[in-house]
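Only one protein chain is missing; all other protein chains are in place.
Chain nomenclature is as follows: A and B, assigned in order of appearance, with residue numbering initiated at 1 for each chain independently.
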Amino acid sequence: MGNASYLAVAFEGILLIGALVVLLVAVVAGRSRAVWAPIAGASFLLAALAGVLQWIEVENGGGGMFFSAQNLQVIKSPMVVLDGFSAMASIVLGLVGFTAMLGSWDLVAKVGKRSAEFVALSLLAFAGLHMMAATPNLVVIFIGLETASISFYVLAGFIRADVKSDESALKYFLLGSLASALFLYGIALTFAATGSLTIYGVNSIRDFFSETVVSDPGILLVGMALMLVGLMFKISAAPFHQWAPDVYQGAPSGAVGLMAAGVKIAGFAALGRIFVGGFISQIDTWGPIVAVIAALSMVIGTTMALVQTDMKRLVAYSGVAHSGYLLLTLLAGVEGMSAMWFYLATYPFMIVGTFAIISTVSGPTSTSSPIEAMRGLSRRSPEMGWLLAIFMFGMSGMPFFAGFVGKILAFIAAGDAGYIWLVVVATLTTVIGFAFYLRVVATVFSGEDDDTTMIDPTLSSRFAVVIGATVTVVFGIVPWILIDVVRDALPL
Amino acid sequence: MELVDYLPIALLTLLGIAFAGVSLVLARVLAPSNPTPEKLAPYECGIVPLQEPVQRFPVKFYLVAMLFVIFDVEIIFLFLWAVRMDQFGWAGIATVVAFMLMLIETLAYAWKRGALDWNVSHRTRTRRVVAPEATIEKAA
Partner (left out) sequence: MTVSLADWFREAANWAFMIIAIPTLFAGWRTVTSNNIVRAVLYLVVSLAGTAALFIMLGAEFVGWTVVLVYIGAVIILFLIGIMITRAPLGVDADLSHARNVRTPAAVLGVLLFAVIGYAVIDAFENSMIEPFEPTATADLANLLFSRWVIPFEVVSFVLLAALIGGIALARKDDNGAQR
């Protein structure tokens, strides 16, 4: 295939081969986990490395569209696109996947024989997630979404003995399938309206908008709205967020970081690809809807997080609020993409780190984790206590942590796009949000002296937490390193 | 296939529905109906059933059904390849083999791991715990 670029699909290829090798090794070498650990880790790191190579290739002008049919000009129907956007997604997903896998390793150690399945599913899920960012074709985006979703449904229910885990998986599955179905319906109606399934190339959605004046946009509106709803569900933006707290709480603690962080990254990458890449000329139509969803997410996420008593539910509702902040960046169109990638390159590390700590404190297979369990953590395990505080500060948007820079960039993007009222709402919710983040920090640093059950985190979760904290702190103090990089992370 | 070619299929379908319907109606009309509680009870080799069976079917059936669905979907794709197999040549075969290899490897994994074993007891070291109800039933 003359139009093939194996670099453009390196991320998916490496993770797929990693998953297959894990299964193969599990068949040949038996149950020794020591063999799979390096394979899983190496797959994620190699995939991130492939992302770096993709990035260099794009910087040197080697990006573009690839993988059309044989004997067909690539411009006719590209299936894979290599640009700053997809290369950035490779790097971020690879590194987040690696860190999250470290954080999940306690759980992998507990599930016995099935650990190979856990690792293989995680690898496949991330391959699917990256597909959502790296293809101009709506059908392939849907297939990627399904690959990731199916894997995550199973991960949520991985602890079968626990009814809560089952319930979590079932809830996630039913609601997630509905969202996927709506997304698919949206694709169909968009196809009916524009006659195209691809964002770039000849006869694409973009061409349609540049050539046609849409006078009667009814069917297009419904198509866009359904696609929006499907993706909003996946990123748990209000009012499509109800599943998130229950699923986060019911899923085994060790697996939630992997699910939550990965879906956020890919969900927003797909939103950016479809709505900023494809429907940018319709921004006046979908902009206000996204703005309302963003405001709802910020308000509902923050207020609900205030009253939570469970750590995992708290992080879930905080994730709803963060989806709101992230949606601000979409409103700015292409200019907002660098802000989005700054946010996506830092916030998921905080999620992963937080869940690694939760999994350490409450046990990797636990399905609930009351905030009270964190009491006196600073004494019982000083490093975990301090690092949890760092994550809480990072998420709250405290200055000198990466969350602050991410939020400021998002606010600027929304302000530039003219949504001043939204910036006001976002600032208010950020200030209110300090309350619940600081409550967790206060719990960590309080408690009677007699509670001295020491917690000894495993090496892998230590690594995960330290990597997450490093990202949170470094890009909070010297954010321009990352800002300079993400400036080029634009869709084609 | 032209739409007209479906006419025999439609006729056959109608014929099937008609046959079933007519049979049911005739049976209702012609057969004597004189039910007694004994006649309505489920027939269990002449023994009166005391309770619902404790366990329904083992989960293994479900696993097999699930595998069946997945490979059924795969067959659909292979069918498309099969109708033009000669034309696609080796490139087509390579595509299809790549498609199938992954699933076959996973099936091998499942097989090796005993997911397809019908009688697991001889493989697991732990003894199967027999539910008390089942023991009672057996004794009875």
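A few points about this structure:
In the analysis below, contacts are C-beta pairs under 8 Å (C-beta built on N, C-alpha and C of every residue); 3 or more make two chains touch, one makes a residue touch a chain.
Values in this document were obtained by computation on a predicted structure and should not be read as measured data.
The residue from A:14, A:47, A:91 or A:120 that touches the chain not shown here is A:120.
Note that of A:7, A:50 or A:140, the residue touching the chain absent from this view is A:140. Among A:54, A:77 or A:443, only A:77 touches the chain left out of the display.
Here one chain is not drawn; of A:185, A:386 or A:434, the residue touching it is A:185.
Mapped onto chain B, the interface with the missing chain covers residues 1-3, 6, 56-59, 61-63, 65-70, 72-77, 79-81, 83-84, 87-88, 92, 95, 98-100, 102-103, 106-107, 109-110, 113-115, 120, 124, 126-129.
One chain of the complex is left out; on chain A, the residues touching it are 12, 16, 19, 23, 67-72, 76-77, 79-80, 112-114, 117-118, 120-121, 124-125, 127-128, 131, 137, 139-140, 143-144, 146-147, 150-151, 153-154, 157-158, 160-161, 169, 185, 189, 192-193, 216, 218-219, 221-222.
Rule of thumb we're sticking to: only the chains that are shown with their structure count from here on.
Within the complex formed with chain B, the chain A residues making contact are 16, 20, 23-24, 26-27, 70, 113, 116. The part of chain B that touches chain A in the complex is made up of residues 91, 102, 105-106, 108-109, 112-113.
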